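Excluded from the complex is one protein chain; the other protein chains are retained at their positions.
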Amino acid sequence: MNDTRTVEPVGLHVRRNSPTSRIAALGFLAAVLVLALVVPYAVSLGTLINLVGLFTLIILGTTWNLLAGYGGLISIGQQGFIGAGGYACVYLANETGMNPFAGLLLAALVCAALAYPTSFLLFRLVGGYFAIGTWVVAEVFRLVTSQLSPLGGGSGMTLTAYRGVDQPTRVGQVYWVALAMAVVVVLATWLLMRSRWGLGLTALRDDDVAAAGLGVAVRRSQRIVYVAASAGAGLAGALIAINGLGVTPGSIFSVSYTASMIFIVVIGGIGSIEGPIIGAVVFYVLQQQLQDQGVWYLIVLGVVAIVAVLAAPRGLWGLISRNGRVEFFPVGHRAETR
Amino acid sequence: MAWVNAVVQGLLLGGSYALLACGLSLMFGVMRLVNLAHGALAVAAAYVAMSVVDGTGVPAFLSLLVVVPLFAVAGYALQRGLFNRALGFGELSPLLVSFGLAVIVSNGLQQVYSSDSRSIGIGELATASIRLGGDLSIGVFSLITLAVGVVVIAGVQLFLARTRTGRAMRATRDDGEAARLMGIDDGHLYAVATAIALGTVALAGVFLGMSTQFTPGYGDLVLIFAFEAVIIGGLGSLWGTLLGGLVLGVAQTVGAQVDPAYGVLAGHLVFLAVLLLKPSGLLPKVVPA
Partner (left out) sequence: MSMLLEVEAADVHYGELKALHGIDLRIAEGETLAVIGANGAGKSTLLKTIAGVLRPSSGAVRFAGEDVSGLGPNRRVAQGIALTPEGRRIFGSMTVEENLLVGAHTRRPGPWSLAAVYEAFPILAELQDRRGGVLSGGQQQATAIARALMSNPRLLLLDEVSLGLAPVVIADIYAALPRIAEMGTTVLIVEQDLSQVLRAADRVQCLLEGRTVLEAPAAEVTREQVAAAYFGLDREAS
């Protein structure tokens, strides 16, 4: 019996960008230009120093999100690398007289070099125990650092590179480099997640057994993410050190950085590029507004974070984008009929 | 001789760590939940006990009669109200929720009690000691703590092995859906486990408060030490947690004997060494097929 029905071929068009994302790209470019060219001349030096804090929050949030939202690894010990990066930068700049910004890039490499062997140890733990393990590692970094006298022991080190440089020049340089670093980190993360490797990572996050079955190198991908995120944390740490003209073990290795990272990503939106940026801005604003209220703002943030995890698992960006239907930084593919 | 003394003191200290770690190990064993607020809750118990003693003038040990049941009930409510919901959202959620809780509790304590270091007075007991011969003496209170630690761990272990509820918990851990087919209400069961865990945490926290000065931020160290005890001892085994606590305690006191500043670091290094050389811990539980 012959079946005389035929199947009409459907014209499918696969695209990566959308009109929304093109507009968003322009918006992003405009925002960066305003921040770079307009803001420095419109606000006080104090505000510029504060804004460096915002840029480091964006870097920290984006890299923590890479770890947790894409890699599925929760770390509460990134402050170990923030500290290592800060110390590396200050030490190199002081000892060799190099430009602190060159020290910044080297600090990121130092952290990557530290993170690689550490990952072999830490990956023997899973889930919540991995998280606490990262904290132990951070504590070890802190304790060892505060014992080493070449690193200033318990009192830390001050950055000597800017002696004799006037404040506006120094603040301006740090501001522009921080802004540039934030843009680079965000764009790099976006391009990474857009790539084929990034797709594998997303599959891994959703179901690592299935992903492994499809040939995704689970362990290796997680290691890459861990090293990259730690390098990013080191970069942020170096920025914090330069901005603050030095480091002390108590402050640069503080676990409160982890608290900020978690809040930024959870409230802004885990697993998206846009989320940590939004979260960083929200956190920064809250921090500026509520700082004089003592620790209340941390308690409030804790409550908001819990509510976010249970009620809005994709964070603010999830609510705005209606759970990923809108992408400012498109990482996916869309198939449409013409 | 000083070294023998260090080891003995380490074992006594380890009893405190084992007691602190018991609840963490139990919660993970039953529902694979690592409670990052574990340390903050232990310290909270110490503060509450201190308030009870200061407010009513009762002897420190009597405050346990208030604090332990209070925390057990709070644990039940916490699991039912918060953690059970988070467990349904995937692996990351319970961790993030417990982290949020930790921040709330430690900053809440800071707000109420400020960051001055406090302690719970136990009078004569604080300095009472038993001479063992030579230069060796054992603090009576430390000995009591070790004894309590062993009893609690043995008790929880027995509970899991022999009672109807304990069996139900082990069944739920093996296969939650099949357990439900036996008529087991896993939401209620998890809450019972957390109630027990928080009860032991409260007990441990009060003992901690009686043995040392504490601040709101002390919870961080408690969490780390409890975690190290669990990992050194081996996941899934409460006896392992006891052993892990003892090993950690000895590592710290021996390290401090080398140099007072190295105590905590020595503990971390021993933990990392175990992770490197015997990742499943010293007394790993046989993993079910």
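We call the chains A and B, going by the order they appear; numbering starts again at 1 in every chain.
Keep this in mind: contacts are C-beta pairs under 8 Å (C-beta built on N, C-alpha and C of every residue); 3 or more make two chains touch, one makes a residue touch a chain.
Given the structure is predicted, the values throughout are model-derived calculations rather than measurements.
Participant: Which of the chains on display does the removed chain touch in the whole complex?
Facilitator: B
Participant: Based on the whole complex, identify which of B:Ala178, B:Ala261 or B:Leu276 touches the chain you can't see.
Facilitator: B:Ala178
Participant: Can you work out which residue in B:Arg32, B:Arg80 or B:Arg167 touches the chain that's missing from view?
Facilitator: B:Arg167
Participant: Spell out the interface residues on subunit B facing the chain that's missing from view.
Facilitator: Within subunit B, the residues touching the omitted chain are 164, 167-168, 170-171, 173-175, 177-185, 286, 288-289.
Keep in mind that, in the parts below, only the chains that are shown with their structure count from here on.
Participant: Quick check: how many Å separate the C-alpha centres of subunit A and subunit B?
Facilitator: 33
Participant: Going by the contact rule at the top, pick out the subunit A residues touching subunit B in the complex.
Facilitator: 68, 72, 74, 76, 121, 124-125, 127-129, 131-133, 135-137, 139-140, 143-144, 147, 255, 259, 262, 266, 270, 294-296, 298-299, 301-303, 305-306, 309-310, 313
Participant: Which bits of subunit B are touching subunit A when the two form their complex?
Facilitator: 28, 32-36, 82, 85-86, 89, 91-101, 103-104, 107-108, 110-111, 220, 223-224, 227-228, 230-231, 235, 261, 264-265, 268-269, 271-272, 275-276, 279
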